[in-house]
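Okay, handing you the structure first.
All protein chains but one are shown in place.
Let's look at subunit A:
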Amino acid sequence: MQPDISVRHLNKTYGDGFQALKDINLEIERGEIFALLGPNGAGKTTLISIICGIVNLSSGEVKAAGYDIVKDYRKARETIGLVPQELNTDSFETVWDAVSFSRGLFGKAPNPDHIEKTLKALSLWDKRNNRIMSLSGGMKRRVMIAKALSHEPQILFLDEPTAGVDVELRRDMWEMVRKLRESGVTIILTTHYIEEAEEMADRIGVIRQGEIILVEDKAQLMTKLGKKELRLQLQQKLEQVPGELTLEPVELANDGWELIFTFDSQQEQAGVARLLRTLGDLGIEYRDLQTRESSLEEIFVGLVHE
């Protein structure tokens, strides 16, 4: 099965000489949720903008749903919906008119039933006759999503979809994204909220300084790069890490009342058992212990600062 998005040797250099993307290669499968992570200025929005036709590519090849975005731009763009980062809306239009405009622009015949369904799904139905300028920021964000879904796209780009959105709306959007995926829509999202990627994505791509440095299944990434931490609250204060433990990744915290052991999640069993055995041999007793897995955020921070 061909990928929904195929990017080969993509380069982008802006007029001022700044190279925003360097030899990007990426494939995104039909029906998956792909999260593109990267620090500010890494090239996430440039990559999305090129695929959607807003920015010209310098070299390379990009296909959407099997169509070349330059040679078959009409067919490629028909398959794509975009929710941009900024809240760019026509303030004086009503919600209904704005969403209907988007459907027409993408070459689809008017379909009031679909618009109604979309607005209801996004809790916008009651606001359909309101001018967009009268809506709250969260509601405007929903309008942007409704516009992107108005032409029933096969691929949906969400560029920082929950930036500035309250927790409740963020949860609603996650739910909506899951439903879209269930209906077969491919979703590519960029986000600063690692929690968002951790919650929703099937695969994670990390972009740094215009280069894709990693593309990995989320679960595998967490296993491969994730760290676990064992914290032991000690009965007796330690002045320093005992000599028998100096070869282990162990450190003291909380003025010597806590011992922290960091280990790869893949080798947890052997490491923890060995540590606890050594502590028992040394007569070091502890009151309590907790383990904690590193979050995707910590993995991400580690990757982009390597």
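FYI, contacts are C-beta pairs under 8 Å (C-beta built on N, C-alpha and C of every residue); 3 or more make two chains touch, one makes a residue touch a chain; residues count from 1.
The definition used in the following text is that contacts and distances are computed from a predicted model.
Trainee: Select, from "Outer membrane protein beta-barrel domain-containing protein", "Transport permease protein", "SWIM-type domain-containing protein" or "Arsenosugar biosynthesis radical SAM protein ArsS", the UniProt-recorded name of the complex's unshown chain.
Mentor: For the chain missing from the view, the UniProt record says "Transport permease protein".
Trainee: Who touches the missing chain here, A:M1, A:A109, A:V167 or A:L247?
Mentor: If we include the chain that is not displayed, A:A109 is the one touching it.
Trainee: Among A:Q19, A:N56, A:S134 or A:Q220, exactly one should touch the missing chain; which is it?
Mentor: Spelled out, the listed residue whose C-beta touches the missing chain is A:N56.
Trainee: For subunit A, which residues lie in contact with the unshown chain of the complex?
Mentor: 14-15, 52-56, 73-78, 80, 82, 84, 86, 88-93, 97, 100-110, 147
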